[in-house]
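Of the protein chains in this complex, one is absent; all others appear in place.
Labels run A and B following the written order; every chain starts at residue 1.
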Amino acid sequence: MTSLQRYWDARAALNFILGGSGSGLIIAAAFVQPPNPWPVAAGLALIAAGLLAVWLETGRKLRALHVLFNPFTSWMTREAFAALLLFPVGLGAFLTLKFLPVAAVLALAFLWCQARILRAAHGIPAWRAPQVVPLVIAAGLAEGAGFAVLLVQTQLAAALLAIVLIGRMLAWSAYRAEVTSEALERAGKALQLGALGALLLVAASFYVAQAALLAAALAVGTGWWLKFSLVTRAASTQGFSLPRQPVRGTR
Amino acid sequence: MTRWAIVADLRRCVGCQTCTAACKQANGTPPGVQWRRVLDLETGEYPEVKRAFVPVGCMHCDEPPCMHVCPSTATRKRADGIVTIDYDLCIGCGYCMVACPYDARAKVDGVATKCTFCVDRIDAGLAKGLQPGVDPEATPACVNSCIASALHFGDADDPESNISGLLAENQSFRMHEELETGPNIHYLWDKAP
Partner (left out) sequence: MNRVATYCYQCVAGPDLLTVKVCDGVAAEVEPNFAAAAVHPGGGKICVKAYGLVQKMAHPDRVLHPMKRTNPKKGRHEDPAFVPISWDEALELIADKLNAIRKTGLIDDSGYPRVAASFGGGGTPQSYMGSLPAFLAAWGPIDMGFGSGQGVKCYHSEHLYGEFWHRGFTVSPDTPLTKYLISCGANVEASGGVAGVWRHAEARSRGMKRVQVEPHLSVTGACSAEWLPIKPKTDAAFLYALIHVMLHENARERLDVEFLTRHTSSPYLVGPHGFYLRDPSTKEPLLAPSLEGTYRKAAVETGADGEVLAEGELEGETAFSKLVVHMKAYSPEWAQQICDVNAATIRRVATEYLDAACVGQTIEIEGMSLPYRPVAVSLGKTVTNGWGGYECCWARTLLATLVGALEVPGGILGTTVRLNRPMSERHMSVKPGPDGFMHYPFNPTGRETWSARPNIRNAYRSMVPLAADTAWSQALGPTHFSWMFLDGTPEGLPKVTLPEVWFIYRTNPAISFWDTEKLGERMARFPFMVAFAFTRDETNHFADVLLPDALDLESLQLIRIGGTKFIEQFWDHEGFALRQPAGTPRGEARDMTDVATALAERTGLLGPYNAAINKGALGVPLKDFSLETSRVYKCEEIWDAACKAASAELSEGADAHGLEWWKERGFATRPFPRTSWYLFPTLAAQGLRFEMPYQERLARVGAELEKRLHDKGMRWWDKQLAEYQALPVWKDFPGEWESALVAMGGKSEDFPFWLLTSRSMQYAWGANVGMQMIKEVADNIAGHRGVIINASRAQELGVKEGDWVDIATPKASVRARAVLRQGIRPDTLLLLGQFGHWATPVAKDFGMPSMNKLAQMSVALTDATGSGADIVRVSVRKAA
């Protein structure tokens, strides 16, 4: 029986979800005080899981290395190279934290590539908007900060989360001003309300520390939902339309 | 230079899907995969309605988004403009499929597939000294099959070609020109003013 596929499914979405969170977490780790290797390890694990998921989506798995063939124009190739660099450096950072700033820069590069993957898909209005880049990066950072809060539970991490959540809210607003997609309506609303709720919870965490955990979960959950919707459900092309109607015989 | 292109005369197309069927048969595409198909589009509201039939497929763009995004370089563009897929390189990531603004690609049995402009016929025909778009043996199956003479194939860079003549004599547009992909299916809709 022939297999047939026309759209990216959850496996591709997982790469954006886990990869975004993982790279965001490595970036957040650079800001966490006292420095802690475990967020780096967790970040790498998330990215690896995301890449594993997308590898499962590919049609010819044994040709995985072909993904590296087009660094000149393909953001997917560039993402792969970023990952190739990130893993050894990240491992180094786990072992000795002095590599952490380099790892964070590479993680940002990885996240940037992911955002550009979507942006480069000319066919899909919900992806090709330039505003998708800050949105995907902000989402990754917010999820990363959220994971950092879950892992280290410091007030600094919570404050960081609050800052990137504000960034994510602004990024979504800018994106939403450019793109109308029915498929993103509910996830988009949840994203904003989730961010608002998380901000309130971060504030509350100065009184009840556990509130930060809820804030983090809310930030991560709403971000994941949005990316899942963006990659799988909002991925419709603009369809076809006729700028001119054919003249049938006479006008 | 040569730039192979299709001219689809929307005034003539009746949506019969003969090209769709001919393509399916010539290229052996599996159920559900149509490299050439004809859309049935309505515009307006009752009773002011227009209905038109629009042949679509890979537009063999001058700037193919599918090629730029392809991580494996399986998708390439030949000197004659035909966008090809090397099935031996393709990893089946599906990125080209979602990057194409024209829904032209499908992942079949692990690799991306799409209209080839019947490139084998063109190459074999040219090798025999035949002229694609004029000699049926060197012409894409969809164009050969068209019962309304709506589909034409030829060299858009040759001012003397059949399709250059059609483009000069008629007004035409291309699908989603604002995306600057430079698609190579031209739609005729009226005589030149």
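Keep in mind that, in the parts below, a contact is a pair of C-beta atoms (placed from the backbone, for glycine too) under 8 Å apart; a residue touches a chain by one contact, two chains touch by 3 or more.
Keep in mind that this is a model prediction, so the values were computed, not measured.
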Interface residues of chain A (partner: the chain not displayed): 248-251
Contact residues on chain B toward the hidden chain run 11-12, 14-18, 20-22, 24-26, 31-32, 34, 37-40, 42, 44-47, 49-53, 136, 141, 144-150
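Operating definition for what follows: only the chains that are shown with their structure count from here on.
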What whole-Å value do you get for the distance between chain A and chain B if each is reduced to the mean of its CA atoms? 35
As the complex stands, chain A meets chain B at residues 2-8, 12, 54, 57-61, 63-64, 66-70, 73-77, 80, 117, 120-124, 127, 235, 237-238, 240-249
If we count contacts the way the header does, which residues on chain B are in touch with chain A in the complex? 9-11, 13, 30-33, 39, 41, 43, 50, 52, 54, 56, 65, 67-74, 89-95, 97-103, 106-112, 171, 173, 175-176, 179, 181, 187-191
